[in-house]
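All protein chains of the complex are present and in place, except for one that has been dropped.
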Amino acid sequence: MTKLAFELLSLENNVFKAYLFWTAFLVLKMLFMSLITGFMRFRTMTFINEEDLLDKRLKVKYNDPHVERARRAHRNDLENILPFFTIGFLYVLLDPNATLAINLFRAVGISRIIHTIVYAIAPVPQPSRLLAFLVPVCATTYMAYEVVRAVY
Amino acid sequence: MTKLAFELLSLENNVFKAYLFWTAFLVLKMLFMSLITGFMRFRTMTFINEEDLLDKRLKVKYNDPHVERARRAHRNDLENILPFFTIGFLYVLLDPNATLAINLFRAVGISRIIHTIVYAIAPVPQPSRLLAFLVPVCATTYMAYEVVRAVY
Partner (left out) sequence: MTKLAFELLSLENNVFKAYLFWTAFLVLKMLFMSLITGFMRFRTMTFINEEDLLDKRLKVKYNDPHVERARRAHRNDLENILPFFTIGFLYVLLDPNATLAINLFRAVGISRIIHTIVYAIAPVPQPSRLLAFLVPVCATTYMAYEVVRAVY
């Protein structure tokens, strides 16, 4: 943190630009998960609230495997992408090596897209999903470690 | 981003003030969801952990519809409000048009209160909840789009 925060939080800073891009991209990806879940609900006619039933002959239904799969993928996003948003921002404020930081953000972003595809859209055999899960976990862990180290 | 970050992140900036207000307000609203779920658990005596049973004659119980409804409303908050916190902040750093930005934050905040009411407190027929869900989704999508656009 030799530079001041206001120099780092500017479009002159390529690390911050990469953070802006991948964060905005992942926000859009997360919102898209609701669409997938909604689509699965309509395709399988699985509605969980009385007021959502489109037809009086329908009944509330739980645990459709397609709907639940989309919901698990979405929850996995909450567990992994949201902490990245916070720690990635703090990492930018540490003025890290640009090449490393930009590639970390890129790795997180691309892995999470792959995670969504292999989990919610077109399930494939493991370890595809495991790897797409582990890359962002490792990147986030590294950034969190760097933040802790900067404090001492 | 013609202005510097430190001018934008100040109480002189009405856009940042609106962000501060609605973010803090929505944090309080989200914490309140735990209260609603807790209230529903006590009213229906639905406790999910052995150590939470108030009386030895009670047994752990899952899937009470009132409790589950409150939990779904809370989860929907996690899926929609938390990404807004991040993208709203980055949007403030882009120095957007003040009237537009303030009204976007207001629309998100008010819609999410309505969402909580019509989902967890007093369920009403659709499309009330759908609309209260879609307004923040559109506002968040627009802000994320603006952030992506600013990078190029």
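Structure notes:
For reference, chains read A and B in written order, and residue numbers begin at 1 within each chain.
Criterion: contacts are C-beta pairs under 8 Å (C-beta built on N, C-alpha and C of every residue); 3 or more make two chains touch, one makes a residue touch a chain.
The shown structure was predicted, so the numbers you read here are calculated from the model rather than taken from an experiment.
Checked against the hidden chain, the listed residues B:T23, B:T46 or B:S111 yield one contact partner: B:T23.
Shown as candidates are A:I36, A:I87 or A:V135; the residue that touches the absent chain is A:I87. Touching the omitted chain from subunit A are residues 1, 4-6, 63, 69, 72, 75, 78-80, 82-83, 86-87, 90, 93, 123-126, 129, 133, 137, 140-141, 144-145, 147-148, 150-151. Touching residues on subunit B toward the chain that is not drawn are 5-6, 9-11, 17, 20-21, 23-25, 27-28, 30-31, 33-34, 48-52, 62, 74-75, 78, 82, 85-86, 89.
Here, only the chains that are shown with their structure count from here on.
With centres set at the average Cα position, the gap from subunit A to subunit B is 17 Å.
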